[in-house]
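These notes are about the structure you will find just below.
The complex is shown incomplete by one protein chain, all other protein chains being positioned as in the whole.
Chain IDs A and B follow the sequence of writing; residue 1 opens each chain.
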Amino acid sequence: MLNTHALFGNRWLLASALLLLPFVLQPFGNAWIRIADMSLLYVLLALGLNIVVGYAGLLDLGYVAFFAVGAYLFGLLASPHLTDAFPWIATLFSDGLHLSLWMVLPLAAGVAALFGIVLGAPTLKLRGDYLAIVTLGFGEIIRVFLNNLDQPVNITNGPKGIGSIDAVSVFGHPLSKRLDLGFMEIPSVTLYYYLFLLLVVVSVLVCHRLENSRIGRAWMAIREDEIAAKAMGLNTRNLKLMAFGMGATFGGISGAMFAAFQGFVSPESFSLMESVMIVAMVVLGGLGHLPGVILGAVLLAALPEALRYVAGPLQEMTGGRLDAAILRQLLISLAMVGVMLWRPSGLWPKPEHGKRLQSVEGHDA
Amino acid sequence: MDVLLQQVINGLVLGSMYALVALGYTMVYGIINLINFAHGEVLMIGALCSWSLINILQPAFPDLPGWVILLMAMVLASLAAASLNFVIEKIAYRPLRNAPKLAPLITAIGMSIFLQTIAMIVWKPNYKPFPTLLPSTPIAIGEAVITPTQLMILGLTVVALAVLSWLVNATRLGRAMRATAENPRMASLMGVKPDVVISATFIIGAVLATLAGVMWASNYGTVHHAMGFLPGLKAFTAAVFGGIGNLGGAVVGGLLLGLIESIGSGYLGELTGGVMGSHYSDIFAFLVLILVLTLRPSGLMGERVADRA
Partner (left out) sequence: MLSQHVLQVAGVSKRFGGLQALNDVHLNIERGQVYGLIGPNGAGKTTFFNVITGLYPADSGSFVLADQPYQPKDVHLVAKAGIARTFQNIRLFADMTALENVMVARHVRTHSGLLGAIFRTKSFKQEEKEIAERAHELLAYVGIDTLADIKARTLSYGDQRRLEIARALATDPQLLALDEPAAGMNATEKVQLRALIDKIRHDHRTVLLIEHDVKLVMGLCDRVTVLDEGQVIAEGTPAHVQRDARVMQAYLGTAQV
């Protein structure tokens, strides 16, 4: 098996590779950096879902709801939509509604966490498969509301979505504009890359710390055997709500960043297929194992994009039946069935003897 | 009042289709504790197969009456769907019978998407009109109307339920199925082969789903690769509503859900003062599911799940 110690022990190598990636990709076109950006957003989603599914063992099939909440929250608070649709808001905010990065992140996290708790609450007593279906239902309910809340009052603008969303600004510089350093120019996609990379690094740190903590162990105990967990005094109800809430915050933040990055959100981006894909990322990567989850996210996010280049000729060969989107769905679904049959603990599962990755705090036994 | 009668008729028709699909879910869950996420896709494959078959049969036998063609297509499509379901169970679900709970769920979801994608490739993603093979003049019942297609659906459902009932109660296979559903270990000790019973369950479920699929296509006039998803989900809700594992419950749950959806979406606009229109009718099923699982998780008629202790 891969020597994780060597890979991550060589932190400087990894860090340099990540920092230099956009410049390596640039000659091939900004599109590739954009792929990296989206992959990072998906890594955030996978990390969040990993808390719910990987640590606490709750199969949430509606996780995209939190992505949507974060995205629409930012969309509503940083675009002309609300001021256009509601004159009274326009008078209150004569400059229009714009949010700074420092306000977005905690707000998106907080609102998403709230949704996490509210949507998680009805599922607390359900067994695994029912939990899955109910959370799927919630994801769909959110999508239906997003699609239809343009009447009687136009909150979400229905299927048309919300456009002209502000870019995120860091120290006054909107990331949608390239940064002119004099000796070189950094394109917008690269600026976003570094922002997202920072968010991912912070998230990985947070997840790692949660994993190796009293709460993390409690979540895992619930995953392993809820009855025994209760018998050992764990308040499983509160712990599950905590998992839902904590997991949702990642979705919310990722969603807000997505809205800023794209400049546009619509209900189409928040379908069941997205939820399933995020579940696939976590499960196929390695449930509960951070490196595996990240690998799963990167593979499933970047692969379809990479496929576009292969799909062209295939599409011609099959008379238009196999395009990139279909190919991606085909491969993801086959992967789901295949991995469960042949490598059920994922592509990169936790190492057998329970020796954790080099612990940051060094409180390994 | 006349509107209500129409809604009731529509609701029963819709409910019949839900009932047929719900039976498939409930039988599988009762025996192997698996939500077969891909079951809705069996409906879709059955419907698309029948569409293809009709497009072949009609020009081949131009003199045959429409209902005969429809029947032939149903039978052949059922065969195809049954074989498909048999293979799926054998390859994808059987190896995972003793795996931890997450694995079969993931596989089932993957299988569902796989089938949809294959359908997209084989039949192309566009909405296709389903040929009208039955006369379309509606028959008046009081102030409401019912079409021959809807009558066919109701009639065929009754027949299918009667046949299933006979199968489950009066045949050796049926006894074996009931025994396995109650206590698999005991049943196998008595000489019942669980693999055979489980395969039979999948085959029967596929036949019922195909019937429902053809009915659905006839009733709504179109077929496409995504047509199985929502009905599948709703039928599962119906199965839980009635009591998972309980065959009678699946039928009752299906009919009730159809009625709730039909009557509810009709009156939803009035009830909410125009705030929510019938677009929201899709989430009824989910709301019912959440209510049932919160308030009465064993369903209306009680669940019957295998004693796996």
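In the analysis below, contacts are C-beta pairs under 8 Å (C-beta built on N, C-alpha and C of every residue); 3 or more make two chains touch, one makes a residue touch a chain.
These numbers come from a predicted model, not from an experiment.
In the whole complex the chain that is left out makes contact with A.
For the options A:33, A:82 or A:221, the residue in contact with the chain missing from this view is A:221. Checked against the full complex, the one of A:16, A:100 or A:235 touching the unshown chain is A:235. By the touch definition given at the top, chain A reaches the unshown chain through residues 206, 209-210, 213-218, 220-221, 223-225, 227-236, 242, 246, 352-355, 361, 363, 365.
As a working rule, only the chains that are shown with their structure count from here on.
Centroids built from CA atoms put chain B at 34 Å from chain A.
Chain A meets chain B in the complex at residues 57, 59, 61, 122, 125-126, 128-130, 132-134, 136-138, 140-141, 144, 147-148, 151-152, 273, 276, 279-280, 283, 287, 318, 321-322, 326, 329-330, 332-337, 340-341, 344. Chain B meets chain A in the complex at residues 33-35, 92, 95-96, 99-107, 109-114, 116-118, 120-122, 124, 233, 236, 240, 274-277, 279-280, 282-283, 285-287, 289-290, 293-294, 297.
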